[in-house]
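Okay, handing you the structure first.
One protein chain omitted, others in place.
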Amino acid sequence: MSATVLPPQPSIEMAPDSAIGRLKYLMASNAILRATVLCLGFIWVLAVARVLADAPDMTSGPTFIAAVGATSPILLAGLAAMYSERVGVVNIGLEGMMVLGTWFAGWAGWQYGPWAALIGGAFGGSLGGLLHALATVTFGVDQVVSGIAINLIAPGVTRFLSSEVFVGNGDGTITQSPTMADSIGRFTMPFTSGGNFFGWHTPNPLGWISEQRWFFISDTAGFLVGFTTDMAYTTMLALLLVPASVYVLWHMRFGLRLRSIGEKPSAADSLGVAVYKMKYIGVTISGALCGLGGAWLVLDVRAYNQDQVAGRGFQGLAATIFGNWRPVGILTGSGLFAYSQALTQRLGTNPVRALFLVAFFAFLVLAINALRRHRFPSAATLAIVAAGALLYFTSTTKIDSRIVFITPYVVTLVVLTFSSQRLRPPAAEGKPWRKGETG
Amino acid sequence: MSEQALVPHLAIELRDIVKRFPGVVANDGVNLAVRPGTIHAIVGENGAGKSTLMKTLYGAHQPDEGTILIDGNPTRFKSPRDAISAGIGMVFQHFMLADNLTVWENVVLGDEPGSRWQLDIKKARSEIREVSRTYGLPVDPDELVAELGVGEKQRVEIIKVLLRGARIIILDEPTAVLVPQEVSELFASLRDLVANGATVLFISHKLDEVLTIADDITVIRAGRTVAAVKPAEVNARQLAELMVGSELPSPETRESTVTNVVALDVSGLTVLDDDRPVVKDVSLTVHRGEILGIAGVEGNGQTELLQAILGVRHPSSGRITLEGEDVTGLSTRHRRNAGVGYIPQDRQHDGLILDAPLWENVVLGHQTSPAFTKGPWIDKARARKRTSAVVEEFDVRTPGIDVAALALSGGNQQKLIVGREMMADPKVLIAAQPTRGIDVGAQAAIWESLREARRLGLAVLLVSADLEELIGLSDRLVVILRGQLVAELDPATVTPSDLGSYMTGATTAGEAA
Partner (left out) sequence: MKRIRYAVAAPVIAVVISLLVAGIALAVSGHNPIDAFQAMGSYLKTADSVVAVINRAVPYYVMGLAVAIGFKMNLFNIGVDGQYRLAALLAAAAGAAVSFPPIIHIAFVIAVAMMVGASWAAIPGVLKVVRGVNEVVSTIMLNFIATGITAFLLANYLRDNSVKLVAQTKPLPESAWMPSLNTPLGWFGINLPKDTVLNGFLIIAIATGILIYLLIYRTRFGFDLRTSGRNPSAALSSGVNPKAMIMKTIMLSGAIAGLAGMAPLLGDYHQYGDTFPTALGFTGISVALLGRNHPAGIAVAAIVWAAIERGGQNLNSVGVPQEIAKIMQGTLLLSAVIAFEVVRRARLRAEVHDAAVKAHPRSSDPGEPLPALAGGGLV
């Protein structure tokens, strides 16, 4: 049974003239094809799990809409981590920078409307970034320490500001900004997903297909619905930042310089690249992106809320590591976290139970992979984990909501555990650099 | 060309350059005159002030006094950028290359082709290919630098400099990491460059090479230029004496003290790095009172071999026996307690806690030795006493034993390490590059203490890139090449050039007795 549902594995070694071998070759040379094949494989597994667990919500349109939305703040935090670590500065302070972003977004949104909230958020976050740069680049404070300090400071600052600015205005309190009048616009694709086309309410074929429960086809349609229906412009902005970051980092002079700082600052310095300045720029961009992530959260509910960041900065950091410090990888990582969140938050426990089935497949594949590479201890561990997931799936009918709460974090840990050795962080990451050093 | 004939200016002229660092005068009146279109060598000992001078010339810092003239014009470089735009390029001894970037990315960095924003990747590639062809420096622009060999990396560095239009190229110790064949390739390229109108400034302390390649030689000693000579006028020995300022000390060992008691026995040792063997089936024996020298071009498995003997790297097969005890599966701590002393190649990285006081550094590596401990406690009073003794006996110049180790100069740090290991009474000493980068006085002192310890029955495993040192100190020599011991030689009869040809594989083991 399992053999038929395995997604195509790029690591399976085949003769190059076989079909899979050719596909593998094509995939290696074409990033878009690779992404498509991996997405389809992922949907295939979900489709199988959906059928076996009888959890239609797993791949429904609304689930993916929620997941795509929930991806955005994590993705923005992840891209933020990437820009900082690409200039060699570890950023644990993402969470605090997001908190600053939410406050300023809440304030600006209340005062000047939703688009101003985006600018406010970016501004607030970049203040945090500048502070981190000042401490780590100029003063050489340990990067983890500075990040922790920013996480500790940000909530205090925002609470003080709230007490001064929000309390007594509308429904504003010390924990919450007054609700903003407008919300950010949303977009639905015409013709595919029922969006308006010059006032004409177009049909919604994807939505219809996704509700038919056709194996794999409906699931794929549900996935596409997620990207084409009721998407907030802020979400669209976040997603567009992925190709934009690819362009910036690999096709712009600025990006090359940025990356060189994280790899070998002394080389960049010897060629006249202003290392300190680039570090400041990278870390400030990082702060601004965190702030945008905060603004996304604020715009989602039209108000600043004291605890609304709720660990997304840390998830973003995890997504960055998962994504090997590359934008598309970070998108994948944040998408996975967001998907498990969307399942837990919107749909209760049955789909999460089905996730254990997905976990079973995933670990089975990993175990087979390890076996092929003759890594027997790893293979055995993975097989045991897979068996455990299957056992849990078959023996449980209801999962406690508190266990559901921890799912994304466990997923993160598991991913880190099994991927940390193939990762390649920027070589100079975390190392303080002083001008004149040879290292 | 005709212009040069009319105005006989120099490519570079330095007048009375002084550069001070806190407490140190690194350059104290340096004068230099480099004729255009020549290869000009600057020779001097480690620590003589060559690197400081080159950084001055490259704008990495500014001199406190003196004048720099480029093509006859007084110039002041505020940053490397200014130096680059004045046509000066520098190839650093430690390559300034980012491993995770491709060749073309490394080359164009900071001076990228394209519009204001966008990189023109095609143009970058084609420019590199063109320079590569013109000067005979083959590289593949799309390869990741991490995958290049040392010689290729150096070519990338030279291309980097040429692409920026450098007419004056400074090479800092360019041959230190090259095998002889690569050295001759490099020299051919340098001659090509000069033929194409460039001027080359070549920094080295390898005198044979300098005499081979240079048109002019300037000797620098203790921060001052002490002589400007032509290669035809001097021989290597005279040059060396100019560098040192006195008769050369020699590392010769006197009568043999070798016993027939085996102190360290390594048999069939293989070490893997990422499934790739870096040490292959190595067997060697060191007796009490014997110094066994290991000769080899850097990166041929010496480091890994020593690490395996020390126990910080695990061999995939083979056996290590210390004074009759099989220690193969035992911890580093066990081995050190059993009497293994260690002078690491990279003292700051492996041998010292830079921001800890000297007395803690003397405890380092011996923190379980009864000399410094009482049960689970560290005996600070005894540690301090020992530190004072090390400072005294090994002439470590320091204001006190509570200053941080990083406050000491390289030579004094090394003397501290050697003193620490020697005074701990080791049975086997692993010494990697024990005198690298330190001044002549300290070098002689360290040689003397090695000889002394050998006389008292110490077994020493010596790895050094200094062939004179190896031949002079060792009782026996083995040559390591690509992780294997390929020859065993008698230091009494072998010459440095013979040794060199074994090290590069030009001569093979069959010919050795």
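General observations
For reference, chains read A and B in written order, and residue numbers begin at 1 within each chain.
The rule is short, and it goes like this: a contact is a pair of C-beta atoms (placed from the backbone, for glycine too) under 8 Å apart; a residue touches a chain by one contact, two chains touch by 3 or more.
Keep in mind it's a predicted model, so treat the numbers as computed, not measured.
The residue from A:Gly140, A:Pro203 or A:Pro243 that touches the chain not shown here is A:Gly140. When the whole complex is considered, the residue among A:Leu23, A:Ile148, A:Val301 or A:Val328 that touches the unshown chain is A:Ile148. Across B:Arg133, B:Lys230 or B:Arg397, the single residue that touches the chain missing here is B:Arg397.
When the omitted chain is restored, the residue from A:Leu131, A:Ile209 or A:Ala288 that touches it is A:Leu131. Interface with the hidden chain, as seen from subunit A, comprises residues 92, 131, 135, 138-142, 144-146, 148-157, 159-160, 162-164, 174, 276, 311, 314, 317-318, 321, 400, 402-403, 405-406, 409-410, 412-413, 416-418, 420-421, 432, 434-439.
Taking the whole complex into account, subunit B touches the unshown chain at residues 21-26, 28, 47-52, 222-223, 310, 312, 331-337, 342, 344, 348-356, 360, 363-368, 373, 376-378, 380, 397-399, 403-404, 406-412, 437, 439.
We adopt the following convention: only the chains that are shown with their structure count from here on.
Residues of subunit A touching subunit B in their complex: 251-257, 259-260, 263-264, 266-273, 424, 426-427, 436, 438.
Those residues of subunit B whose C-beta lies close enough to touch subunit A in the complex are 60-61, 79-81, 84, 90, 92, 94, 96-101, 105-106, 108-112, 114, 117-119, 121, 160.
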